[in-house]
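Quick one: the structure is below, questions incoming.
What you see is the complex with one protein chain gone and the rest in place.
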Amino acid sequence: MTTTTTATTTRPTVATVWLDGCSGCHMSLMDLDERLITLAGLVDILHSPVVDPKEFPQSVDVTLVEGAVSSEEDLHKANVIRAHSKFVIALGDCAVTGNVPAMRNYWDRSDLFDRAYVENAQEPPTAEERKVILPLTVVPPLRPLATPLHEVIKVDLYLPGCPPPADAIWFVLTEFLAGRVPNAMSVSRFGK
Amino acid sequence: MKPEELMTMMEKARADTFEHELRVCTESGCMSLQSDVLQKALSDEVKRRGISDKVCVKGVGCMGLCCNGPLVKADKAMYQFVKPEHAPAIVEALATQPIKELLCDTQQPFFTRQKLVVREHFGIVDPENLMDCIAHGAYQALLKTVTTMTPPQVIQEISDSGLRGRGGAGFPTGLKWATVSKAGGTTKYVICNGDEGDPGAFMDRSVMEGDPHRVLEGMAIAAYAVGAENGVIYVRAEYPLAVKRLTKAINLARRHELIGHNIFGTKFSFNVELRLGAGAFVCGEETALIASVEGKRGVPRPRPPYPANYGLFGYPTLINNVETYANIAPIINKGAAWFAQIGTEKSKGTKIFALTGKIKNTGLIEVPMGIALRDIIYDIAGGIPDGKAFKAVQTGGPSGGCIPADLLDITVDYESLAKAGSIMGSGGMIVMDETSNMADVARFFMEFCMTESCGKCIPCRVGTYEMHELLDRICEKRGTPEDLQLLKDLCDMVKQTSLCGLGQSAPNPVLSTLRYFEQEYQNLIAEAQAARGQTTHADTSEHIELEVLP
Amino acid sequence: MSAVTSTTQSITLTIDDKAISCRSGETILQVARENNIDIPTLCYLEGLTVWGGCRLCMVEIAASPKLHAACATECTEGMTVRTTSPRLKQYRKMIVEMLFAERNHVCSVCVSNGHCELQNMATKLEIDHVRFPYRFPHLAVDNSHDYMRLDHNRCILCLRCVRVCGEIEGAHTKDVKGRGVLSAIIHDLDEPWGDSQTCTGCGKCVNVCPTGALTHRGTAVGEMTKKTEFLPYLTLMREVKL
Partner (left out) sequence: MSTATILSKPPTEDKRWKIIETTMRRNDFQPDALIESLHSVQQTFGFLDVPSMRWVAGALKVPLSKVYGVATFYHFFTLKPQGKHVCVVCMGTACYIKGGKQLLDEVQRHYGIAEGQTTKDGELSLLVARCIGACGLAPTAVVDGQVLGKRSATELLAAVDDTLGRKA
């Protein structure tokens, strides 16, 4: 997808992004079922885990973000999303509250790593091995805390739920397309 | 004790005079500079010279200028920075000229601009010696009250004097007494709140250490006026010397039947016991204090019912602070009219302040209400040391606020200080110079409130934590304009919805520093924004790679 | 009781523009609820002493500059009460948001999901996110009792459990330790619940707990439901006995 196509389209553009979450919110999006076809007729989905292009477009009308901000990569993505989206929706409890990914916040990162990579290893790694095993160099580093999206960028609408029901996602999108800012709390809640 | 006995005792004590008096400050401040060792050195010296019949060495209450301690009064001369090794010279000098090098100028404004009512016997009487106190008129007011006045007359006298509570809020004392007096039932309590928890304030400690009998006398008069027979003094356990002196004072007064059954042969009986606090600022709040005296967690409860109707063990209870009780005896002795001519129209009498911080003269002062703040800072306290500029003065402790330089001309009374966004409070006055960061000062007070919050109500329990967190972000240059707005919203909510005074006033240091020094907050946030701008990933290239996998 | 009845007077007041009469001694909260006017609460529970800690029931009273807790304020003649306003709504939202930020309320994996007073309150007050920094404390779960569980992560310190344990059951096994945000529910001398010699195992605390802090063991996500109807009945029976 290029900026040229973005410029020629007159329909609203939508992107969805998956940060630190279980993808359940995207599953819920899929649960729109036949309404997905209707949706495809109303908007252009420029970027999403379920469509091809891997780059984030220059300009998007609405971006739905699933997941908490856990790694430096998530933070980078969030900043990109904010810079190139007119309207950002935090989709689901992980993006809204931190939810399950934030349950790691009760411990120190090094304790977490020890638990995951050292204590549970079949043979305890040596000091040398530790350096390689611990996810510190190859993958994007974890931030000290996994946080809700609004802790790092401005969020325009919150749609809580774990996951938000397909009906709630539909309601929010259609209200938005009708030019209204929806009241998400009328269709979902924390933990729903 | 019969009325005549008190008079005889007073006359006898007054006749017991010495040619010379050496008075050593033996309050916590000077004691920490070893004034007890100094007192012993002076006594030994006097004994060594065999002039014990001519020279009296005694420990006395605070003389105010703590920063120059230990202070010694040798007849008319006052010595400062005295060390035990100075003892022989000081005793020697009694007969000749005062020692020039040690002299403290008693004609400086620090002394001359004060007006001593509560502290009139400080530096004069030995707080541990009942005879000495009686010689200077202790318990005369109690005698006058119980033998010549009816309880309504006493309350009227206190109301007429215009005395207001010295603990912080400034509630009219007479009105409070009248309410408790009207409450039904035969069992009532009077409580003296000596749980001075404000960091940076030590007026009440000084009064309890320096003239404990005056506090007892004030309580006894109050008990007579409201119809109570039981009194409790609630003192911080962190004030061991005050506890010791009060215990001694109670025992002495009890032994001489100045408190106890049928005082001065009348039907009035009054018993006092001491209860120790254990380190909880919230116990300054009346209902929390009562819970603590009852041996419970010091947690406040909703009012009404007010302690005046439903207080200690469910009985009507009068609670006043130490300084308030210490004002009672002079009012009874010299009359309401005399008291009412000191101060301003709405704030009568004097107020003790603890001057600390970036200021030349630190210590205790007692000034008439209505004195200009500028006079206290520049005249009495001698201004800011090291050539620095004055920035603000913090009054009222964690419940108070900071007053900036351009408001220095306001007068010190309940209304003016409230108008300036602070409170009179119990009397702490902490001066800050240009090097102080006001957001950091606010954070300091918020940390205090956070650790002192009892945890009962959500706005105070979590609100103080969140305000501290936001202040921390701002001070550490991690804050955003949204954080500042959130902080302001929180201040409003915590103030309006908290259960007790601690929570309701916890936002005050933030609000007052925002009111006068918001630019300092803005600068910190701007610095944070600038630092963040450098590391932001907002890429403007045409295609943005979201995937940054290695 | 008769002495109380004889001094009871009838009072008229206005709540949210509705003229209402009640008996003296009744609180604003009681009268409002009797008249189907909803005032949100979390720490209040009929049958327990008034605690006044959650501050959600704060209302405006005409001619008073301060807000008043409806649970702890008795009605007086001619009083004009307003139970909702933009300002009150804003304060209530902030208070509930703060509870979410204070401890770890992860609704999606909580046994009380869908039956939680805190969660319902958030929905009712239209809280779609929490503006305050989360505290993310590391808190324990007391799993030592045979059939009950205390999860400090979900506790909002309303002290209903402490009150029901002391006032109704009379065991006083539970109380609070510490102060401020660090305070927490304890059993006896801060011992594991299962080791408590004073706990009668009556389970009243579980049923009065508004959240998933006190639950029955063996319940999965969303399975834990509570019953509080017993409480007014027990209180009434105690009064009759007196």
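Labels A, B and C are assigned to the chains in the order they are written; within every chain, residues are numbered from 1.
In this section, a residue touches a chain if its C-beta (ideal position, glycine included) is under 8 Å from a C-beta of that chain, and two chains touch if they have at least 3 such contacts.
Predicted model only: the values in this text are computed from it and were never measured.
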item: Contact list for the unshown chain, restricted to visible chains; value: B, C
item: Touch with the omitted chain, as defined above, among B:F110, B:Y189, B:Y239 or B:F264; value: B:Y239
item: Residue of B:H213, B:R297 or B:H468 in touch with the missing chain, whole complex considered; value: B:R297
item: Candidates B:P3, B:P109 or B:P199 - the one touching the absent chain; value: B:P199
item: Candidates C:R131, C:R149, C:R163 or C:R179 - the one touching the absent chain; value: C:R179
item: Residues of subunit C (touch criterion as defined above) contacting the omitted chain; value: 166, 172-179, 186-190, 197-198
item: Touch residues of subunit B, complete complex, unshown partner; value: 28-29, 31-33, 66-67, 69, 196-202, 205, 237-239, 275-281, 292-299, 313, 354-358, 362-364, 394, 397, 428, 430, 432, 436, 441, 444-445, 448, 452, 454
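Following the convention adopted for this analysis, only the chains that are shown with their structure count from here on.
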item: Rounded Å distance, subunit A centre to subunit B centre (Cα mean); value: 56
item: Junction residues of subunit C - those touching two or more other chains; value: 131, 133
item: Parts of subunit C lying in touch with subunit B, wherever the complex brings them together; value: 50-55, 58, 66-67, 69, 72-74, 90-91, 94-95, 98-99, 101-102, 131-133, 135, 156-157, 176, 178-183
item: Complex contacts: residues of subunit B adjacent to subunit C; value: 280, 297, 301-302, 304, 450-459, 461-466, 469-470, 473, 486, 489-490, 493, 496-499
item: In the complex, subunit A residues that touch subunit C; value: 90, 93, 96-100, 102-103, 105-107, 145, 147-148, 150-151, 155, 158-160, 162, 183-185, 189-191
